[in-house]
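For this view, one protein chain was removed and the others were kept in their places.
The chains carry the letters A and B, assigned in the order they are written, with residues numbered from 1 in each.
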Amino acid sequence: MSKYLQVFKISLEQEFAYRLNFIMWRIRNVLQILVVFFLWDSIFYFQGRELFGYDRDKILTYVFGLIFVKAFVLSARAQDVAGEIGRGEILNSLLKPLNYFKYWLTRDISSKSLNLFFAVIEFGFLFIILKPPFFFQTNPLIIFLFFLCILIAMFIFYLIVFLVNAIPFWAPEMSWGGHFLVTIILVEFLSGSLFPLDILPQNIQNILNLTPFPYLIYFPLQVYLGKIEGLLILKGIIISVVWVLVLWFVMNWIWKKGLKAYQAYGR
Amino acid sequence: MEDKKETKNFHLNFSAFFEKSEIIFRRLGYYFRIWFMMSKNSFLMFLNQKSVFVIFLTGKILRFLFYIFFLIFLVKGADGLAGYNTNQAIFFFLTFMVVDTTAQFLYRDVYRFRQLIVTGDFDLVLVKPVNALFRVLMGGADVADLMTLPPLYLATIYVGNLLSPTPAHVFLYLFLIIVGLMISTAFHIIVLSFGIITFEIDHSIMIYRDISNMGRFPIDIYKEPLKSALTYFVPIGIMVTLPAKALMGLVNFQSVIVAFLLSILLTIASTRFWKFALSKYSSASS
Partner (left out) sequence: MGKNLKNTSENTVIVEHLVKNFEVVEKKGGFLDGLKNLVSPQKKLVEALKNISFSISQGELVGFIGPNGAGKTTTLKVLSGLLYPTSGFTQVLGYAPWDRKPDYLKQISLVMGQKNQLWWDLPAIETFKLNKAIYELPDSVYKKNLEELVDLMDAKNLLYTQVRRLSLGQRMKLELIASLLHKPKILFLDEPTIGLDVVAQQKVRDFIFDYNRRYKATIILTSHNMEDLMDLAKRVIVINKGEIMFDGNLKELINEFAKEKVIKVYLSKNTDMKEVEKIGKVKRVNFPQITLSVPREATAVAASEILQNFPVADLTIEEEPVEEIIRRIFKGEISQKNTSVPS
């Protein structure tokens, strides 16, 4: 256990070493939130307007909620794995007496903690400037369920990232192609980072709800906002847990095959 | 003595004028040839990495489609965006894509600059008789964008047509698109110069992209002071929203002049900054 604590610490220190890097990353996050905020703010310009089942309060709460949820779910150090594979460094890491997946999970958690810390600051800052109408959830059960969903979301994203980062096993040039396609584009749209998914027609939503993406951002936020209740929450959690299991198995399988293929190259 | 007089009053003397323009044309031809060869090299590289190419192309197309559909749903459902109807909102988006994608097509090599600086290979670029800025800015035309640009241009023309612009509007549109590209060029040069001084290039270019992505929607949706910042500071408003508005006939002459002057100013400032960055590089060891 203490090994991983060390990993956690070193990971934090590394983020500090690349200060400028990290600050830029946070700035980019703030900018992205601003775009979404202003977009929805202008649409809901007139008070009392109801659209897609949202009013101004709820939609802006959703946007501000994005600050936290994105910081926690969508920040992942594990994106560096593809680089390690592409450069041939992974074989060294696998020789160490440290479980590779746990190692990166720890690094992810340390990165997320740092991001969360800054997200709180950004939240406060933007809250003061933009003065959005924010809806504070008070029901403790719902808050608990919210955190549960976030935890599951974290695992789903981690597994997706690890899956995508396995591509360089077969194609070392593609160290960030998969990341671009899946993590950036698919996730941006299908997870609810840009817009709450229920502005889409119902049949599209039904399809989307079978994919893991909505459970990253949209579903946890809806739980928080109280827009999903009772059995639907249970249904959502079950589907998301199923996805964790499915992704876990697929990921393990792909990695086994990938390592075999990779070692056959004799890097 | 005769020669001295001629070179001093060259602007009055025809043959010297011809000589000068011949030299300029020859230099342009030289640079075009170099650009063509470097772009050909980029193309060849992609032939060797078809899978990467396919993934990026797919990603770009998906992103484009997602945005268009999102925009359509949004504007239809909200009955307009900041006062613009669906076609207009789509046209804003397409204009943004035109400026953004054309710049990415030309200046893709900026994303590889960090590698060049960090390994020290940039020294070998400086020692060649080609202008280093040119090589580093335009050395890697992006083939994926070469494929996405023609359909993008066509789509823009199609939607633009739906807005029934007058020829004057179209002319203003094209003029302002070029102005927008000049501004984008200036920013890329600034990012490169920054990269020389701080080695920190990846994030500056991504921040520039994030800010310019705010231009996907007409900047009227942004409240002050952000709107002014986006008009005068990182002038996305001028680069993207202004040309689109010009096509719709919503723009006055002053704005056009301001835009043009700003682009000239930024171009001069950015090239000066580049020279400064190079001189700093020449004083520091690698």
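Rule of thumb we're sticking to: a residue touches a chain if its C-beta (ideal position, glycine included) is under 8 Å from a C-beta of that chain, and two chains touch if they have at least 3 such contacts.
Given the structure is predicted, the values throughout are model-derived calculations rather than measurements.
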Residue in contact with the excluded chain [from B:37, B:72 or B:265]: B:37
Across B:49, B:85 or B:271, the one contacting the chain not displayed is B:49
In the full complex, which residues of chain B touch the absent chain? 30, 33-34, 37-38, 41, 44-45, 48-49, 119-121, 123-130, 279, 282-285
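The rule we apply is simple: only the chains that are shown with their structure count from here on.
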Would you mind pulling out the distance in Å between where the CA atoms of chain A average out and where those of chain B do? 32
Which residues of chain B touch chain A once you look at their complex with the stated criterion? 49, 51-52, 55-56, 58-59, 62-63, 66, 70, 73-74, 77-78, 81-82, 198, 200, 203-204, 206-207, 210-211, 213-214, 216-217, 220-223, 226
Would you tell me which residues of chain A are touching chain B in their complex? 20-21, 24-25, 27-28, 31-32, 34-35, 38-39, 41-43, 51-52, 171, 173-174, 177-178, 180-181, 184-186, 189, 194-195, 199-201
